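Once you've had a glance at the structure underneath, I'll fire off some questions.
Omission of a single protein chain aside, the complex is shown with its protein chains in their original locations.
Residue numbering begins at 1 within each chain, and the chains themselves are lettered A, B and C in the order written.
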Amino acid sequence: MTTVILQLICPDRPGLVSEISGWIASNHGNIRHADHHTDGEASVFLSRLEWDLEGFKLPRELIEQEVYKLANRLEGKAHLHFSDHFSRVAIFVGKQSHCLLDLLWRVNNNEMEMEVPLVISNHMDLKKICDSFNVDYKYIPVDEENKSFVEKKILKILLDYKIDLIVLAKYMQILSSEFIQLFPNIINIHHSFLPAFKGAKPYHRAWKRGVKLIGATAHYVTDKLDDGPIIDQTIVHVSHRDEVNDLIRKGRDTERLALARALRFHLRRQVMVYRGKTAVFE
Amino acid sequence: MTTVILQLICPDRPGLVSEISGWIASNHGNIRHADHHTDGEASVFLSRLEWDLEGFKLPRELIEQEVYKLANRLEGKAHLHFSDHFSRVAIFVGKQSHCLLDLLWRVNNNEMEMEVPLVISNHMDLKKICDSFNVDYKYIPVDEENKSFVEKKILKILLDYKIDLIVLAKYMQILSSEFIQLFPNIINIHHSFLPAFKGAKPYHRAWKRGVKLIGATAHYVTDKLDDGPIIDQTIVHVSHRDEVNDLIRKGRDTERLALARALRFHLRRQVMVYRGKTAVFE
Amino acid sequence: MTTVILQLICPDRPGLVSEISGWIASNHGNIRHADHHTDGEASVFLSRLEWDLEGFKLPRELIEQEVYKLANRLEGKAHLHFSDHFSRVAIFVGKQSHCLLDLLWRVNNNEMEMEVPLVISNHMDLKKICDSFNVDYKYIPVDEENKSFVEKKILKILLDYKIDLIVLAKYMQILSSEFIQLFPNIINIHHSFLPAFKGAKPYHRAWKRGVKLIGATAHYVTDKLDDGPIIDQTIVHVSHRDEVNDLIRKGRDTERLALARALRFHLRRQVMVYRGKTAVFE
Partner (left out) sequence: MTTVILQLICPDRPGLVSEISGWIASNHGNIRHADHHTDGEASVFLSRLEWDLEGFKLPRELIEQEVYKLANRLEGKAHLHFSDHFSRVAIFVGKQSHCLLDLLWRVNNNEMEMEVPLVISNHMDLKKICDSFNVDYKYIPVDEENKSFVEKKILKILLDYKIDLIVLAKYMQILSSEFIQLFPNIINIHHSFLPAFKGAKPYHRAWKRGVKLIGATAHYVTDKLDDGPIIDQTIVHVSHRDEVNDLIRKGRDTERLALARALRFHLRRQVMVYRGKTAVFE
């Protein structure tokens, strides 16, 4: 059954829960989930409400404008989502298959509320997997020279495919600030426990440092490398017996898990970003 | 700052969040936390709201009756708590010190919203610890013969000390159904990952079975042994190298953690019991 | 580089490590890994040694008989393995794809020292996946009436395919004692934290019980249901918000991880079984 999901962020003051839930009740909405968080230091109020579309008095097409009115009254910002609207996601990959295969399998298995019409890569390695899932595969090589040109080409394709969200599933290329500004809805999986081992070759550096746990971090991409709001982190134990290759192998399991969890939270609109951080209403 | 915590359970229907938060707003309450859960199968609605007492229009002594009116209107049950009311807890122990010492240390460290005026034991071993924390220690031996008599004596003492809650911190005695009916507010720590290894000597049985993880379970006590609503569970890895004594040693760390976490949830009124299970609003 | 792996189990006495490693050294073997375990209670000694085949003085084809002589001298039992000998594995499945796909992907990714020439199922659902990995798929329906006949047919096929090991990757059928006696090398993934929730529908029962963690257990199959030696166990947190379907979904991630870890340990001959338990030399 379709639900309406409202994410609202506004300055904190008494009566907010009542005002928002009152508006829903006055329209006969049956609330399934209601989560709120107050950041006391910043005096910011975050709210996520989910209610049944069926039985809601307002027609679907009028809800958005009423929500914006409500947000205006509260001097905040609202984001509205209907659970039957599946995001159109482009997955960017390099040569490694584990995250891509995992996500496509989850889509097929109805775990993820998204469609994946498009995969983009600077390598040909994963074309076969995409073929078997009937997903279009665009091979777009990139180097430092042609990056700006290539990114424009990619943006054009994203537009053609009506893409809502990019997932960097081990793409191993750094997108330019310009690209991120034009298409800011991007989730990345980084193969370390951020903020440890930002940047290149985190497993090699973790091995050299002799850590006893390695991790993976799924985060929104900002123009500062590996510094965007963290959505999920997972870890796995390692020991002196593990070579770099073992870290890479064990890391694959923890990467795909962190990415799938984070993406699921995002798609269900359980994530709200504020002050460079996330609230995840699990 | 003192907060008011309302736990409410009632049949599910549209408008509940609005009605409850509306009542708080109409009294100018500033909500700090609002958690709700709907058990769709049972059509039960659970709610926990926490708001500042300061600025709330209703005087403290009138809140309870208004809350009961609200609960009546919703055909549900309410429980009210003020955060400055510290529970008076009696800790029941046997010979093992780890859970007791951990809890007393947490109280001293202001981690737990409780007072511990009383420890009861059928052994003398832990008296010294209690002395050093200035906690009364009642040595009450028990055997199968005198159990009924002893339990009456204990109930009398609990009354004298105005105890709200019993914590069985490795007491190793089974309380009678009569006792539990008369004093139903009891949390136990069981040294296994329930429902595995109910009853006696769980570590010995876990070792014999060759499990690769052992656990601890903090739960409310009911008259069915180790079958009450589970509040928290923790686990720790074991291997073939671990003897039974290693399981016991590793278990101590995971026991005290599960117990402290569960007790903290309980004291902050983050736990609600329904259908033999708990909702824990973390 | 090919290594020789020796697993040896014998009665404990002084000098065993020296005797075994001395035999390897006398043949110029360069030991890569040496793990030993003594079960003090049972007075049993377990040893796993791995050394380079290159440079070893004994020709490959003579090692086995020398190893058996050594084991005889120690009144124990030895198992010899060469790392370049890949096990031929038949995966038995039902309708659920997650474990199968995960294993086939790991094989392709060179994570697992095995070949999978054959998948057997009582459903047609997963044929397409097997086709895309070029793995033979035998559709063999089974019911209570024809079970004995079907199992004979399966044993014949296993023989034809020269299968060394069966992996029950959510097969959901119980193999008969006769079958297990004739083909005892079987690993199963059970979707609970054994010994909790043996048998059918563990997630439903876990949900009903209100546990806060769910698990998966990979174990060798014996003729007592869900009672064989445990190789690996994994867990994942759940809360009151999780419906049975969420437990099933979360469970899939922890099932495939436990199965892959256990199978990898088995294939690298890191697992030794004794007294109904395993030693896993990680």
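As a working rule, a contact is a pair of C-beta atoms (placed from the backbone, for glycine too) under 8 Å apart; a residue touches a chain by one contact, two chains touch by 3 or more.
Keep in mind that this is a model prediction, so the values were computed, not measured.
Q: Given that one chain is not shown, which residue among C:29, C:215 or C:228 touches it?
A: Of all options in C:29, C:215 or C:228, contact with the hidden chain holds for C:29.
Q: Which listed residue, A:172, A:196 or A:225, touches the chain dropped from view?
A: A:196
Q: Contacts of subunit A with the missing chain: which residues?
A: On the side of subunit A, residues 37, 40, 193-197, 209-213, 215, 229-233, 235, 239-241, 243, 275-280, 282 touch the unshown chain.
Q: Would you write out the residues of subunit B that touch the absent chain, in ascending order?
A: These residues touch the chain not displayed: 97-98, 101, 105, 109, 111, 132, 239, 241, 249, 253, 257, 260, 282.
Q: Tell me, which residues in subunit C touch the chain that this view leaves out?
A: Subunit C touches the chain not shown through residues 13-19, 21-22, 24-26, 28-36, 38, 55.
In the analysis below, only the chains that are shown with their structure count from here on.
Q: With a Cα-based fit, what is the angle in degrees between subunit B and its identical partner subunit C, given to the nearest 5?
A: 180
Q: Quick one: subunit A and subunit C, Cα centre-to-centre, how many Å?
A: So the centroids are 36 Å from each other.
Q: So what's the Cα centroid distance for subunit B and subunit C, whole Å?
A: Using C-alpha averages as centres, the distance is 41 Å.
Q: Considering subunit C alone, which of its residues make contact with at least two other chains?
A: Within subunit C, residues 239, 241, 282 contact more than one other chain.
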